[in-house]
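Working notes for the structure below.
With one protein chain held back, the other chains of the complex are shown just where they sit.
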Amino acid sequence: MTTRTKELIAVAAILVFALIFYIGRVSGWQATEFSTGTSIVVVVLLLASLLWMLALTIRGRLIGRRVVFLYVGVAVAMPLFMKLSQEMPVSLAVLGVYDAVMELQPGSKVLIACDYDPPTAPELQPMAETFIRLCFQRDLKIIIMGIWPQGPQQANLALEKILAEPEIAAKNLEYGIDYVNLGFQAGNEFVIQRMGGSFKSMFRTDYGGIPYDDLPLVRNVRNFSNIDYCFNLSSGFPGTVEWVQIAVDRYGVKLGAGNTAVQAPTVYPYLSAGQLTGLLGGMSGAAEFEIAADARGKGTKYMLSQSVSHIVVIAFVIIGNVAFIMSGRRSALKG
Amino acid sequence: MRREVPLLITAVVGITFVVKYFVPHFPFNRMDAWFADWFSIVQACAIVLGALNLLKLSALKVIGQKSGWGYALVIILSFMLITVIGLAEGSDYRDPGTSFDWLYVNMFIPLSATMFSILAFFVASASYRAFRARNYEATVLLIAAFFVMIGRVPVGDVITGFMPEGYRFSDLAIWIMDYPQTAGQRAIMIGIGLGVVSTSLRVILGIERAHIGTGD
Amino acid sequence: MKRTCPTRPELSSRQFKSLLAAAALLLIFPGSLLAQQTFVQTDTITSADTLGVQYTPAPPQNVVAMDTPNDGGGSIIITWGPSPDDFDGGKVKLYRILRAEYNGGQPGEFTEVGDVPSGKAEYENEDGNTTDDIMYLYRVMAVNRMTNEAGEIEEYTSESPATDPVTSSAQWFDSRRINALVGVILLCSFIIYFIQQARAGKELYIRKIAGMEAVDEAVGRATEMGRSIYYVSGLGDMDNMQTIASMTILGRVAELAAQYETHLAVPVCRSLVMVTGREVVKEAYSKVGRPDAFKPDQVHYLTDDQFGYAAAVDGMFVREKPATIFYMGQFFAESLILAETGNSIGAIQIAGTAMPAQLPFFVAACDYTLIGEELFAASAYLSREPKLLGSLKGQDIGKGLILIALIVGMLLETFGIWQFSNLFSVID
Partner (left out) sequence: MEAFFEHFRLWLAAFLTLGIFSFLYKDNPWYKLTEAIFVGISAGYWFVVLFWDNFHGKFWVGAGEYSINWVVAKLTGAQAPPPPDSSIDFMLWVGAFLGLLMLLRLVPKIGWISRWPLAFIVGSTGGLWLINYFASNVMVQAQATMVPLFSSAFGTGFDQNADAVIGALIIFLGTFSGLVYFFFSKAHTGVFGGTARVGVFFLMITFGASFGYTVMSRMSLLIGRIDYLLGDWLGMIK
């Protein structure tokens, strides 16, 4: 069989596999989830095969880059099926957000500012989902907005998902009364500043074009003084820094934030200065928040993926060095 | 004329922009904003040149039936598709629900997010191949990378759990980032600053004049 | 003075109007009213007090208004000392700044231009919304806020006397930046001095830079293998110094390629860089006497998109298998995507960038990497022209002075003398 035939067969197999599962999904198959036993077996197998790679290297067979790629792919994909829960303590920064929400009276109005886009969704979307679910569970009213064009779209995806969950669906929540998406407004930090005067001046209509005053939830919301808590999901500028500097420092808003791992260090000083009630940083922040809210979901899974893929990278660094030492410390630049 | 005028423009404009830094008075205080606006308008005009170049090269491939002409045709078609839709959409082209937005969300985003995510594989293969204790420099690089990497996952602290708080892998990672890493960055940044001053000066003085091309 | 208004959320029409006015002002002058809308705690009125005397604070002291120095006009600074009642738990909750125009000896009506929460030892506030050459008077009002038994907020205020008339104006020199001026003149003089020295024929020593030494060899290798050379100039546009430096290096590389008669391809992702790149390569080809060999489409545009560009260049690498690849300029996340692919096809790769975050990826995946300042030195180094090399020597003198300053500064700081390091402070 030539390589070409093999490749064609592989593509056909992927297509058939995808079709089967797609049709399955459409006809209502349940999502797959490994039991704890299977998960442990998978992890052990992965580690064992890495050891085998090490053994192969010691015996003088170099591993090509495609093998490395395959391992990274598997290390990221497999944990997504697992239920295995990494035990991790919930940090004070994350508890800060959780406690602030738990302290709110039912009926309180929460503003969720979604300032991120799809590339950073893996880190921030789980935070948005957990936060929205927690608010609905606590019977809080949600007002969504964004100063990033795609933020409110991301929020809609999260809303759609959470509203479909049986526990939340049973509450029969109504748009305009229990939650509202005001959409995107251009103007960066000036939007926040003008919202300090009037929300309505910035959001004449909601995401779908309904006039501001026709939305019972926000009709009486004039500015930040009518908001009980604000949560900002941010992956850059404008984002948490601007929310702190304007909404918190100037208008006295109570603010919690969720940030990407890359951005979290810049925001940390605000947390220690008390300008933020809490901070969820990166995937570990998302995972901890899910643990705190007792709703293990994507964040926890993603965190597991991240840990396993990290271990794989570190393992290959070790294997690479073994290969180098085995080859008599010659220059292995192109290995 | 063709050489002297551009050299003169470069020199005069360059010196004006240096002076600008020290003068808060109008019009100097507005020059930063003006330049940013002008530049973005010039960019918008210049992209016509770039787009025509891309279309021309692709069209030549299609007409000449050169290898890969089919792909060149795809480039032309997809370029035309999104451009025509985007221009017809009006200045609200980016609003949710427009066709432009549909193309953006369902084609552009998956493509760029996937290309970006390829980096995860390449980071792994680059670490595998390059982080080897080949010599003294490479060993230092390897050790620093290893500690920071392991310090950023929970496993790192599990391994060093026997150590008192503040002396675990995660603390080591933070320490490396805060001190030796900062020092190295600083040396690089100061060097860059001096390099930029020298390069700018050569450009303004007309010693470095590649950008204005030949005399004809 | 006493103002009564109900607490939130029901607003009196008056407060509502002032809120509306504030909102309207915010819409018109987004940047100028940064100090507006300070939220303060209120105390509760415990006994009936019709006159409000016991709640009225003493006015602030020593109110002075002056033109903001070192600015472009349109701004006045007001400073004052705290009211005697301004202490923790005291009667002052905030200060309001009032302004009136002063025409022909007559002050106009005083209107509020900003407010500041209380609790500081000295106050300084900027009114950034003045018109130059108009005279203004300022008063500062100390404000106490109390909640009465009906749950309404009452305000008790007292005002300072008006300041002397003051106008704002623009200055022609920012005196705070004199340190940068001296520094830059010093550094530029060194560079120009050594350029002159070199022109006059003085021999200058320049150490070897590994990445630059390798350029000849890399171009030669492409010639031997009969394959092309790729030059990637990064994501920066022509408003970026790294791209300008990259264009000067492109000139040298193009000269070599023309001499060796090796094909040079320059895929770019900015139209202006394409235009500039063509001028540069054309100039290089005619400089070595091969103007006919130049084809404008050697320098071609792909797309302005970061990852679209990376995808296309990756495709070219694997299909055309260049023997040598240069990466010079400003790079972001695509650096490793390109360099790993280049590495996988076995090309010799020479990179140079001043992006600290991308340097590690180039170091890991390329054969040679020019780090930061080396990128800016590369064109001088490759040209071997004395006057360009002279500028490197001038740069080094600047570096030497900074090294000395670092030692002196650290020692003085350690002994508690910080005036020296303050010489280096920069005003934004």
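When the chains are written out, they are named A, B and C in that same order, and each has its own residue count from 1.
The working rule: a residue touches a chain if its C-beta (ideal position, glycine included) is under 8 Å from a C-beta of that chain, and two chains touch if they have at least 3 such contacts.
Predicted model only: the values in this text are computed from it and were never measured.
Novice: Based on the whole assembly, the unshown chain contacts which displayed chains?
Specialist: Computed over the complete complex, the missing chain touches A, B, C.
Novice: In the full complex, which residues of chain C touch the absent chain?
Specialist: These residues touch the chain not displayed: 179-180, 183-184, 187, 204-207, 209, 238-241, 244, 272, 275-276, 279, 302-305, 307-309, 311-312, 314-315, 318-319, 356-357, 359-361, 363-364, 371-374, 377, 381, 392-393, 395-396, 399-400, 402-403, 405-407, 409-410, 412-416, 420-422, 424-426.
Novice: In the complete complex, which positions of chain A touch the hidden chain?
Specialist: 7, 11, 14, 18, 21-22, 24-25, 29, 31-33, 66, 69, 72-73, 76-77, 80-81, 118-119, 121-123, 260-262, 282-283, 297-298, 301-302, 305-306, 309-310, 313
Novice: For chain B, enumerate the residues touching the unshown chain of the complex.
Specialist: 2, 5-7, 9-18, 20-21, 30, 32, 34-35, 37-52, 54, 68, 71-72, 74-83, 86-87, 91, 93, 100, 103-104, 106-108, 110-121, 123, 127, 137-138, 140-149, 151-153, 173, 176-194, 196-197, 199-201, 203-204, 211-213, 216
Keep in mind that, in the parts below, only the chains that are shown with their structure count from here on.
Novice: Report back the single chain whose CA centre is most distant from the CA centre of chain A.
Specialist: Measuring from the centre of chain A, the most distant chain centre belongs to C.
Novice: Which interface, named by its two chains, has the most contact pairs?
Specialist: Counting C-beta pairs in contact for each chain pair, the top pair is B-C.
Novice: Whole-Å distance, chain A centre to chain C centre, using C-alpha means?
Specialist: So the centre of chain A lies 31 Å away from the centre of chain C.
Novice: Roughly how far is chain A from chain B, going centre to centre by Cα mean, in whole Å?
Specialist: One centre to the other, that is 26 Å.
Novice: Could you put a whole-Å number on the gap between the CA centroids of chain B and chain C?
Specialist: Their C-alpha centroids are separated by 17 Å.
Novice: Can you list every residue of chain A that touches 2 or more other chains, as numbers and ranges?
Specialist: 65, 333-334
Novice: So which stretches of chain C touch two or more other chains?
Specialist: Residue numbers touching two or more other chains: 343.
Novice: Can you name the residues of chain B that touch chain A in the complex?
Specialist: 94, 96, 105, 109, 112-113, 116, 120-121, 123-125, 127-129, 131-134, 142, 145-146, 149-150, 152-155
Novice: Residue numbers of chain C touching chain B in their complex, please.
Specialist: By the definition above, chain C touches chain B via 70-73, 170-174, 177, 180-181, 184, 187-188, 191-192, 195, 237-239, 241, 244-245, 247-248, 250-251, 270-272, 274-276, 278-280, 282-284, 286, 297, 300-308, 310-311, 333, 336-337, 339-340, 343, 354, 356, 359-361, 363-365, 371-377, 379-380, 387-388, 391-392, 394-395, 398-399, 402.
Novice: Where on chain A is chain B touching in the complex?
Specialist: Going through chain A, the ones touching chain B are 63, 65, 68-69, 71-73, 76, 86, 88, 118-119, 149, 153, 183, 207, 284, 306-307, 309-314, 316-317, 319-321, 323-325, 329, 331-335.
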